[in-house]
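What you see is the complex with one protein chain gone and the rest in place.
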Amino acid sequence: MTKPQLSVRGLGKSFGGLVALHDVSFEVAAGQIVGVMGANGAGKTTLFSLIAGNTRPTAGEVHFEGRPITGLRADQICRLGIARTFQIVKPFPMLTVLENLRTAAMFGKARIHDPHEADAVSRSVLQEVGLAPMEHQLAATLTLSGQKRLEIARAVATGAGLIMLDEVMAGLTPTEVAQMLQTLRRLQSTRGFTLLVIEHVMRALMELCGHIVVLHHGELIAQGTPTEIADNPQVLSVYFGDQK
Amino acid sequence: MKDLCPNHGWTLLWITCLTCLGALPFLANDYLVGVGLTLLMWLALTQSWCVLSKMAGYVSLGHVVFFGLGAYLVVVTWQQIPLVLAVLGAGVLSALVAALVGLPVLRVRGPYFVILTFGLAELVKYTLTWIESASGMASRILFGAPDLRVIYFSMFALALAAVALLTWVGNSRFGHGLRSLRENEEAAETLGVPVVRYKLMAFVLGAAIPGMVGAIMALRSTYFVVGQVFDPMISVTVIAMAILGGGDNARGPLLGVIFLTLLSELLWANAPLLYMVILGAILIVFVLLVPNGLIGLLEGRRAAASASAGKPP
Partner (left out) sequence: MTVLETLLSGQLLFAALVTGSLYALIALGLNLVYGTMRMLNVAHGDLVMLGAYGAFAAFTLLGISPLLAAPAIAAVGGLLGYGLYRGIFRKILAGGSSTTAVRLESNSLLLFFGLSIILQNATALAFTPNNRAYNYLDTVYRVGDVAMTGNRLATLLIAGTLCIGMALFLARSVLGLAMRAVIERREAAHIVGVNVDRVQWLSFVLGFGSAALAGVLVSMLGQFSPFSGFPFTIAGFIVIILGGLGNVMAGLLAAVLLGLIETYGVALTSANMRSVLLYGAFVAALLLFPNGLFARRAAAR
C-alpha cells in the first residue's frame, strides 16, 4: 500500500513471565476499517493499549503517519491523532454528557481552547450518535448502550484520524447492534477517520470491516479480507478444531 | 429570587461579605477584627486547598505543611530581611517544595494519597521540632511585629487572591482537564489530558498561598512553636470546611468557612474539646449523608455534582 497510516512492527508485550503479545506486525491504510479478531486472552486489548500508549511495549515499534510513537504517553499519542474506547466503559460519571465530550474536543487532536467552540463540535458528534437529547444528563445516569455510545462519541470528538473501538457491541441486543453499525458507518463516512475494531460479534466484523487481523495466544496468525479469513484453514482450526 | 437569577444571589453574597470584611477594621474592636482575620485566613487556606483536592480529586491531608513552612521561614529570617520579602519568599518556598515532592507523591492514589500527605506533614513537623530542639530553640518570640490592621489587610488580599485563583482555574481549560482526571484519570489521559503535568501544576498553584498565609499568621501570634504551626488539625479543619460547603468552585468553601469559624468562635473559649467532637461529627455526617455539602442542598443535586465551568464565583 502507499504510505500506511498505522504501521505496527514486531510488537510485543510481556508481563514478567507472561507473554501477552509476541511479534505482531501489520499495517493500516488511512480510511480503512480493520477488524481485530481472536479468542479471549488473545492479546487484542493489549494491542490497543500498546498502540494508544496506555502501556509500553517490551519489544517492537509503532509508527503513525510516518512518525514513531513507540513509548510515548497516552495523552501525547491522543494529540497526534489516535483515540480509543475501553472495553469496560470509562465515562466521567459526574460530568454531563456534553462535558464528557468537551474534554475530548479540548484536549484531543482538535485541541480547541475555546469552550464554546468545543461544545459546538461536541454537539454535532452527539447528534450523530443520538445522544443529543441527553446532553445535560450526568454520564453516570446513562444506560450501558448510552455509555458505549458516549465512549465512541468522545473518541470521535477528539478529531482523531485513527479510532480504535474495543468491543463496543458487547452486551447490545441485535437491534442495538444494527443501530450501532449504522452509526459507525455514518460517522466514518462523514468524518473520514480510520477504524480499528475489536469485536466478538462476527456479523459486525464481517459487515463492517474491509480487512481483518486474527490474533491467537498473542500472535498474529492470519490477516485478509473477511472472505479470506472465513476460509483460512488456520483460523478455522483455531475456532472449530481440526477439520478432516 | 434565587430561582429567577441564581447568580445574582451569589454575587450579592460575595459583595456583602467582601464589603463587611473590608470595612471591619474601621468599624469594630480588636476582638472582632481578630475574628475577621481568622475567617479570612480559613478562606484563603480552604480556597487554595480546593485547587488540587476538589478539582483534581486528590484529597490532601497535609495542607498545613505549606502554612508551617511559611511561618517557619518568617521566624527564621526575622529582622534579617524585609518582611515583604519573607512573606513572598514563603510563597515561593512552598511552591518549590510542592514542585519537588509533587512528582513522587502524586503517583499515589485515593486514600493512600490522603494518608501520605498527612504523613509527610507530620514528618516535616517532627523533623523541624527535632532541629529546633537540637539547636536549643524550644520556641521563639518575635518582637516588633506589624500592626493588626496591616496583618488584616494582607490576609484580605490573600483571601481575595485565593478566591480569584480557584475561580480562574474552575473556569479554565486547565480546570476542565483537572475535573476530567478527577472523574477518571486513565480515560482523561487517553483523551489527551496531560494528567501528570496538570496534577503537579494544581499542587504547586495551591501551595503558594497557604505559605504566605502561614507567614502572615506568624506575625500575628509572635510566639512561635513548631508543633502549633504544623498542627494537623489545621489540615482537618480545611477539609471539614470544604466538605461542609461542598461543590468544586469558590462558593462552597465560603459557606463552610463562615459556618465553622462562627461555630469555633462560639465554642473555642469554653468548650474546645466539644468543638472538636462536633468537627469530627460534621466530617462523618457530611461524608456519609450530604456528600455535596451545603451547596448541594442549596442548588440541587445536578448543579453541585457537575462541573461549574463558566460560573462566576
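Letters A and B mark the chains in the order given here, with residues in each chain numbered from 1 onward.
Basically, a contact is a pair of C-beta atoms (placed from the backbone, for glycine too) under 8 Å apart; a residue touches a chain by one contact, two chains touch by 3 or more.
These numbers were taken from a predicted model, which means no experiment stands behind them.
Novice: Any idea which chains on screen the missing one touches?
Specialist: Within the full complex, the chain not displayed touches B.
Novice: Of the listed residues B:V51, B:L178 or B:I239, which contacts the missing chain in the full complex?
Specialist: From the options B:V51, B:L178 or B:I239, the contact with the absent chain belongs to B:I239.
Novice: Among B:L45, B:V64, B:L83 or B:V114, exactly one should touch the missing chain; which is it?
Specialist: Checking the options B:L45, B:V64, B:L83 or B:V114, the one contacting the hidden chain is B:V114.
Novice: Touching residues of subunit B against the unshown chain: what are they?
Specialist: Touching the missing chain: residues 57, 59, 61, 104-105, 107-112, 114-116, 119-120, 122-123, 126-127, 129-130, 133-134, 236, 239, 243, 273-274, 276-277, 279-284, 287-288, 291.
Just so we're on the same page, only the chains that are shown with their structure count from here on.
Novice: How many angstrom between the C-alpha centroids of subunit B and subunit A?
Specialist: 42
Novice: Going by the contact rule set out above, which residues of subunit A touch subunit B in the complex?
Specialist: 52-54, 73-75, 78-79, 83-84, 86, 90-96, 99, 102-104, 106-109, 111, 113, 115, 136, 138, 154, 158
Novice: Given the complex with subunit A, which residues does subunit B contribute to the contact?
Specialist: 173, 176-177, 179-180, 183-184, 186-196, 302, 305-307, 309-310
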